[in-house]
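A single protein chain has been removed from this complex, and every other one stays in its place.
Per-chain residue numbering starts at 1, and chain names A, B and C are given in the order in which the chains are listed.
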């Protein structure tokens, strides 16, 4: 009796060839296509897989799950990898993995396969997530199997294999880079982008318009948060509350203004440095708005402990440890930190920039009277003298013991 | 015989009144005006102080010192307070304090005075820096002296005092906020800005142009670093190497494109939250360029240790501890981390955004062959399987012991 | 009408003089004596205060509260200040402050006074705790009031004042150091101990016996934890479950064997270094047992995040921020980390050392089969090769780029 493999299928050339190859190897293959909000003809992908020989094809509609359980919590946690990357791909992987595990468990499947490469992060993220959620799983990662790698040494080999076996191939020539899209972002890497000194062409970007198309007027919106989670966007007096609609709206606004583009070199978990280009229009707006509100609502020292955990969590998520003891623990701590982060931030989105310009907390720690230059507000300036004097003791002692400070 | 006070003098209303008040109190007063690159008529300020009665007025030309020993090291250290603020004011204070201490030591003065308010950070920064460099100092901080505060309860009292004593007052009405300018940035706070929900007017900004004036073409420049320190900017094939000229050039470019504006709520060291608006056109470009290069040159784990120290150092600097045991130690560590950070970053400055688009390290850790999707480059994909499997052990064990992961 | 002050009263010379001085100053004084388990004749102290003129004397019995809400949580949180100090005094202060605030609120008192010195930590801990719990409080800290300090320049002045006013003074001469005792520990400082090169005499210690009296046989006990909190001690098959009885028992065992003595220089929050000697017999046993169990139950990476928070929390507690936003947040996070820390540790207490020698978790992450050298236990040794190889990539790349590693 044939063993069944669950294949994370995208409809593209790679996973189509892998599907066929798995069939050749004697497996029965169930395909799962995850809809995490990418712009894709899922029905066509489904038909394609069935035509190649998949036993069953499931389209898992996890877009809303992705928003509610990954994107919004990431905003609340303030996750930013290496100070710049909003983790759009990293967050989608555990979400897709959950769908894979659910599907596999329901069918008693214990083998999983995917098209992630052997040098990348995604193999790690998929597999760690699956192992965590379903420790009995085994993995077939063709791009790590010498036999497979030798047979398919480049795109041309895949194309030839596809043609020889009647697999449809997109007519349009492939861009000279690879791309991964979801509801949160699109990432671009590989190909000509592998040279970090190669400037990416303007027409690479799909979610965000270029400067020549940017509107001449700013878009002003209000973003409302409750316990760190976005709950509404108000634009032109229209209030949007549905989580998916919020991201859609912000993707449109941010996209129009070209918000959220980055072009970076980053550290992969497998020890390589890679160059990636990302556009994350909507979530960049949410991220900046949340950071702004947080400073109003969080105590200074809580912010510092939270920041440390947030930086660690960003690493955990990037490296594939969303589902892990440390991921779970950090998530719970970060969630705790958000209890008081409720309020509204006014954002100006204009020509590539999303900038908070005003904010109002439900209950915050900003005390206008206390900070005012015009009224005392309960503050005794004279006390600051003692404060400074006591803080200066260590500094003076050090000077006395070890001599003057060098620049 | 009269005691001599050294007053940090700005030429403005506050310090002019303080000068007079100190004279009234029976002190001899030496004034020091620090030129940290702000747009100011230093000669006029000098004459004004002398006219009021200063015994001596020194204009300390520390702009170059500010660039070389504070701004550039801050860029190399990656200092960013609470994830957003580039520390323009915080960095100027120890620089000015050095000038004060040098001047005081040369004259045997042991009393210092300044116009910083009792609720702010600057009193702390000035005084801690002075105490560290000159432990024998004593401070007269009029805005913390109840008698002074009672006599001058607001701007009107100061104006009346100035007029009654023949102190010149600027003819133009004061903006409804306060401002602090230097070669790196301008900060705006107080007044109408104390309401964090009050949107700042476009005409507040002095160093950066507004969107309506932004050029329609991007400015592309190259920024060169050696050991983390900016050493040249190349624009239109013209190479600028003088440190002061580099900042001037970048301030102009960034200013034209409206780069480096932020509007934030921040945590002051004295325990208050305040709202500040900052524009830091040139240094924002340097900061982004440096961060970009650093990712190419620094090992992943070195970056993480460095990041932690950098975050701590940002707090130290903000809180006034540039000259302190921890400030000195952290600076040395951070400097060590920069040994390999040399190379060139191509920056696109356009419509409010300064974005790295290409980079080239002198010797970096980015290995194009190793990361390439087309060649092996010495990487064995099969090894990644073992890597993932070993990393999954903890995750599986946790699942087995404590049950499945919750979202 | 006279204002009422609530005085934290100890029965000793200092607070007795302060009581009288406050009465002289025209206040009515209510005294609160906190029973945090120190060896004291509370009834005598009560009578003494009443005799001096206190309007009311309350003995607050907070020993159990101290154990349940401060000592045990501190064990679970793993609090250790500067790697050595178990925070015995620091933990008692917020506990006593709670009693003070409760008492003051019930009586509508808004003034508090205490005998803590102006150079120490306790003034900070008392006052911050009280301000946090009762922001309307004001403080009278005689040892910070110049008039008081001038009048009482040393112990002799206090003794003379006491005698002149009929305040009883202990007949026995005071030890040449000061002492602070509670149910958790005794601390010794000041006097001859101020010279850090002065070796403390053996007869200083009150809770622990000296080597000459140590038993010749080890005491073996089992300590049981549930979610990080001690729930039982088993000795000679007798099970002790009452929290207060647990600490009493362990204080006796640890005391007999001389466990938990340290002699350290530490950093005070006010910027001084001081020398302190501490004995913490029972809680040292709990601390070591808990740490041992934690390593069995906590995932490796959770432990690291927890460790960071724990180190921060130790600082918060030492500095007086038990009741603070950051103290509350960190406590909640650390508590979360303990969910799986349940089990039993066998401790050998013998001749100054409390050492775990065996342990059994209720559900832990220690997997004997997995780690065994004799069975596979599901581990594939070959995978470790890939694990190492991938981890070596960064190291090799660095060698190639920047040359060989120096020692």
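In this section, contacts are C-beta pairs under 8 Å (C-beta built on N, C-alpha and C of every residue); 3 or more make two chains touch, one makes a residue touch a chain.
The structure displayed is predicted, hence computed values, not measured ones.
Considering the whole complex, the hidden chain is in touch with A, B, C. Between the chain not shown and the residues B:309, B:341 or B:361, the one that touches is B:309. On the side of subunit A, the interface with the absent chain consists of residues 299-301, 340, 363-365, 367, 370, 379-380, 382-387, 389-391, 393-394, 397-398, 401-402, using the contact rule stated above. Listed for subunit C, the residues touching the missing chain in the whole complex are 69, 82-84, 98, 117-119, 123-124, 127-128, 131-133, 135, 139, 141, 143-146, 149, 154, 178, 190-191, 194-200, 211, 214, 218, 261-268, 270-275, 291-292, 295-296, 300, 303-304, 307-308, 311, 315, 320-321, 323-325, 327-328, 346, 350-353, 355-360, 365-368, 370-374, 379, 381-382, 384-385, 387-388, 391-392, 394-396, 398-400, 404-407.
Residues 270-272, 298-299, 301-302, 304-306, 308-309, 312, 316, 321, 324-326, 329-330, 332-333, 336-337, 390-394, 397 are the ones on subunit B that touch the missing chain.
Quick note on the criterion: only the chains that are shown with their structure count from here on.
Counting the residue numbers that touch the partner chain, subunit B and subunit C have more than half of them in common.
Look at where the CA atoms of subunit A average out and do the same for subunit C: the two points lie 43 Å apart.
Mean C-alpha position of subunit B lies 40 Å from that of subunit C. For subunit A, residues that reach two or more other chains under the stated contact definition are 270-272, 304, 308, 321, 324-325, 391-392, 394.
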